[in-house]
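All protein chains of the complex are present and in place, except for one that has been dropped.
The letters A, B and C name the chains in turn, as written, and every chain counts its residues from 1.
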């Protein structure tokens, strides 16, 4: 009977508004048969979002959702049963790095990026530019020789250490004074590049972010996961995470596996999507609220990697860097989409909006 | 007698206003002797434009034309006798791709461009940038080695797959996951590049756009027209179309040949000009109303190719992609000319106005 | 006695205002002993400027000058005795090219630039960009191989034909369809490059502009002046003109020699300075009123060459192209200086103001 009503609703051409949650859908676990769930155009819910709202798999059922403030005690709602934490501007404000009046470039940290291969210099440019505009003091990019001219043309503020190989990374450099590393954007998966990643995991003990091809290399060499320095941040999208964690049945199981993975390898996983999910070695889980589908384009992830690396270089803990990075990245994307258009905006344009995003969450005295 | 009056009018230095249509000019077929047609400064016509208004050959007779709304039933006017369809903002709004809330870069399609040769990397940059700003998820440019550095410097968001040859395209890549292809801008007409185009027509079965040197290669190898995948879009200017279709006596014959060509080879022809004409395999014909003479500059066509390819990658049918592409391209050009100047505007600057053009025809929620 | 008064005035620290002309200075011929001329801070003069006001040699005597309108008949004043003609916005408006509604890129002309050498690619970029933004339909740059990547990165709308030599121009290309040529910016003076210039003068018969190293090459090979196609435009600064025309005693003699040179070689000389002077084969002389000292920087001349070449490509006569080019160039510079600062403005930034300058002198319908 209910199924019949639901099918009639779904067959209607009218807009459908669900209250609380679309009928037939579980709020905190997977619903196997989505054919008997109302497909809402909009879902109006109370005070806090349900976990199910954060997963792409239920978009057709939930539509766009909005929170209604009906005066519930948010803390109580969040605790019983436990709900994932979703930070807002105020949470992020308190986490961002402090800039001392007399701070010099050494104080704000030296970030190192391993990025780029022949034909993918752009990934290194995007990560490098995002890192430069994160507030870090110095940015060095280790990159194959063929990527150096595009990088230097686009980013005069960044230094390069050219690899001896023209088209891919073949050797590791010395840890030197780097405070944080981001590795992966545009690297490719040459075997020698794989060895560079392995050596990096073994030789460097500073905080690091692994993305893109660095994750693909790990997926090919799963035993290297045991070399991950404690507190390393991994930033896979869903496809990359599946390659690392194996086959996954549904989104709730994916979150469970993500938390287990964080605990097992003592690392942070920032699983990228419309609502990126951050899991921590202590089992905490956060969903990032900012961002939009105009960011669903090549290069957005490279920008995120550069930004998080720059925040690490300024001394933020991995959890703070991942949380702030995801939030600022999405907030900049939201301003970019609003100012231009989600259709035309690109990853490089998104970086132009870092300043608005940082200013929105933080008022900083310029001395 | 009429001829004498007309010659007197044409000899006058005063502005000349024609009502409906300049005396002596046919509205829907070619006028052989233009010396006995009034040369109007402005033509005021009723409700819908006459076919003759869309052809450059009659510019001196028609001048600038404007439509007067005198309350006629537009549909009736268009149907008897049949007139070409001219889309407006509302028509285009309904055709543009939908962007799902949770859409990721895979959803928005991977576009491939075959473009560039030594000294013509700019064509690849322009096509690539337009494609990036069409809303597509990923853009890859296959290009000769010498074009890679300019491309990567200018477009960090695009990936390149460098050809083994330094100065021209010599080999085809695998179809892989590409959803749409645009081929031609700046390619040159080396024999090996010709073979790349031939192999592309034979090996790839995704929607594609052929422009510029890809069309010149086809004109040199007319038997390859039979390899065109169904629904392929060709974007010749008048000279390129003549090379494909042979000698043409007058503009009305050109339109007739264009429609025949579309039917014969099951392809779409977007014949570029002030009012670009789109012919379809089913015989339909559209004239695009947007655009201006500030776009009459090298590179405008490359921009159009990139834009249409990007729309195809997002899943639009070839007809919709060609129609929306031509319309948005011209609308962006109109905003660019108005904001700067038709004299100084360039093809690359035109791309900056995509966002205004898309926003004008579509209101998109940014989630 | 007068000399004593003048020396007393000049020794004073007060601002000095001259009426009509500073005492002791001739208005239309050279004054040998400037020590007995009043040094004005400001000179207020009547209706039209005196010839002496246009020469840098008298800046300390004349200071800044302003015209007072006292109701004189300007035409009468200009004719008796003859005064050089100084165009204004209205004069230029009537000279600029007409853009037909249906104009395509072929209509607006194909411009060719011979420019650049190793380390001086920038001159080719500046000339190329100015040419692109002059309204021309197509721009091709013939340049040494080492200049191709910077050019293509900076100017995707321009095509390059790379020379076989890496660092300098060594061979001439075929005249093909080029409507106008600009030669000189950054070329260097290699002997082979000299031969390219010689061959250009002999093989091409389209309008051309010679600047910078093309002029230096001519100065080294004065017999080649006889190869200049009729109507060629030369754009020397004072130093370059001296190398061509020999030692010159004073500014009035310089103008005399300039006119003689134009008559003798049937060419136009645009002698660059704060008030650039254009001499014509028929003996006419014009002073350009626009411009400012913020343009006194490397690259301004390259921009002028590109702009004039682009106007020639659109079909302007050499006289019109030189006059409009100098005027628009200076007007753009004035807007640039006003918007930013004469200190910080650069030659490339000046090009950004072409659109404001063209719009100021011409209202153009964008169809």
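The rule is short, and it goes like this: a contact is a pair of C-beta atoms (placed from the backbone, for glycine too) under 8 Å apart; a residue touches a chain by one contact, two chains touch by 3 or more.
Computed from a prediction, not measured in an experiment: that's the story for all the values here.
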Where the missing chain makes contact, among the chains that are shown: A, C
Option from C:158, C:347 or C:361 whose C-beta touches the chain left out: C:347
Which of A:44, A:159 or A:225 contacts the chain that the document leaves out: A:159
Options C:50, C:120, C:329 or C:362, residue touching the unrepresented chain: C:120
Which of C:22, C:97, C:299 or C:325 contacts the chain that the document leaves out: C:299
Hidden partner chain, residues of subunit A it touches: 99-108, 132-139, 148-149, 152-153, 155-162, 354-355, 358-359, 362, 364-367
Residues in subunit C touching the chain absent from view: 56, 59, 63-64, 118-123, 125-126, 129, 146-147, 149-150, 153-154, 186, 237-239, 273-274, 291-294, 296-300, 334, 337-338, 340-348
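Definition applied: only the chains that are shown with their structure count from here on.
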Equivalent interface positions on subunit A and subunit B, same or different at half: different
Chain whose average C-alpha position is farthest from subunit C's own: A
Separation of mean Cα positions, subunit B and subunit A [Å, integer]: 39
Multi-partner residues of subunit C (at least 2 other chains): 149, 153
